[in-house]
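Input: one structure, supplied below.
Heads up, this is only part of the complex; the chains shown haven't been moved.
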Amino acid sequence: MNFLEKFKEEFAREWDSLKEHSFLRDLAKGTLPKKCFFYYLSQDDYYLEDLLSAIGMLVVKADEKSLRRFAIKLLKETVDGELAMHELLEKHNEFSKSPKGKVALWYGNFLINIAFRKSTFVIIASMLPCFVSYLEIGTHYLNKTSPNMPSLYRAWLESYAGEDYRKLVEELCCWFEKEAQKAPDREKQEAKSVFKQAIELEWLFWEESYNCGKLTLGM
Amino acid sequence: MNFLEKFKEEFAREWDSLKEHSFLRDLAKGTLPKKCFFYYLSQDDYYLEDLLSAIGMLVVKADEKSLRRFAIKLLKETVDGELAMHELLEKHNEFSKSPKGKVALWYGNFLINIAFRKSTFVIIASMLPCFVSYLEIGTHYLNKTSPNMPSLYRAWLESYAGEDYRKLVEELCCWFEKEAQKAPDREKQEAKSVFKQAIELEWLFWEESYNCGKLTLGM
């Protein structure tokens, strides 16, 4: 059992509740309100900028040329994927941009903190829950979509169920395992804690979007 | 009206709700449960490490020798204040350390993100709500304490109402105004947004402690 499998098993409950979030179930049923989906897409754009910054730190910190090259490829393909989604959105003129919400702020701060202070192994651990869960979500829900599902939702699922995305995530996972081999125990502990925090932030991301930006935090 | 006053006025509602949080009112009345206070002290220790890291970045980034010297002084006095509190705590053997809670994680990530990516002016803006609100809280509540208040609570308030702490905060505020003079408009916008986020995180810090670690976030 490799490292990713061990981490997913250790946090199986959290991992499942992430993939089974009502946002995703309703999206597949076709009943998710458009305004929630557009809120999500807005937040995803903010998230993306911080993710690109964090990958930028992988370029900076990579000890091996090949990891630096992979990080550059990851930057390029992440931007390309974003462009494809935006071209799709231009056909949906009801889309309007929401301001950056709390979860996107927290998630971004989390990624950047790890990126600046931790090793490349731990940095990859902080990104993995996003990349891997999207791959599983795309594959899982594409087979379960309702015929009434809006074409936009389908296109979104397809982009994460496709061959290109799968290969990219697999390559990222390979780097994670490779770095795990060299990591001292202290870093493995850090990676586990960071992996768990990222799952929670993913969950909160869906939760805030499901409530169109209203997280009940009391302030 | 200087910059700090402008910011406080702009966010007057948030600033007041921060200073009037039930945690602080109950502390002054002497009715705050010890376990909530000890939870708070635990979290404060975690916060402190991230604050020290953020001040460390001020040392790294300072363009002027005098700002670098002040940042070093701020590090030294922050550590000394912490030691004094811990000596006090050693007499309270019921104290036990809680694990790092969500708000301390979010707040730390926020400070580190700003510290790495932003200018010294914006970094100071991210720290100001903590330093300044504690000064105001110490001064405000020390005059309103109940006779039944535990001596530990009083000692805590006194440490932030004292002359040494007031001078340190005033010096930090001077640096904030000085840096504000040189900052381009874009940085002033950033500083304002960062100042507001820090107030919210301060509020959440009291809120989580008031609930002994249970923030109702739904996950």
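Here the chain labels run A and B in written order, and each chain numbers its own residues starting at 1.
What we mean here is this: contacts are C-beta pairs under 8 Å (C-beta built on N, C-alpha and C of every residue); 3 or more make two chains touch, one makes a residue touch a chain.
Since the model is a prediction, treat every value here as computed from it, not as a measurement.
Student: Copy number for the full complex, please, knowing 2 are shown in place.
Tutor: Across the complete structure, the repeated chain appears 4 times.
By definition in this document, only the chains that are shown with their structure count from here on.
Student: When the Cα trace of chain A is superposed on that of chain B, what is the rotation angle, expressed as a multiple of 5 degrees?
Tutor: The rotation relating chain A to chain B comes to 180 degrees.
Student: Give, as an integer number of Å, the spacing between the C-alpha centres of chain B and chain A.
Tutor: Centre-to-centre distance between chain A and chain B: 32 Å.
Student: For the complex, give me every residue of chain A touching chain B.
Tutor: Per the stated touch rule, the residues are 17, 53, 105-106, 108-110, 112-113, 116-117, 197, 200, 203-204, 207, 215-219.
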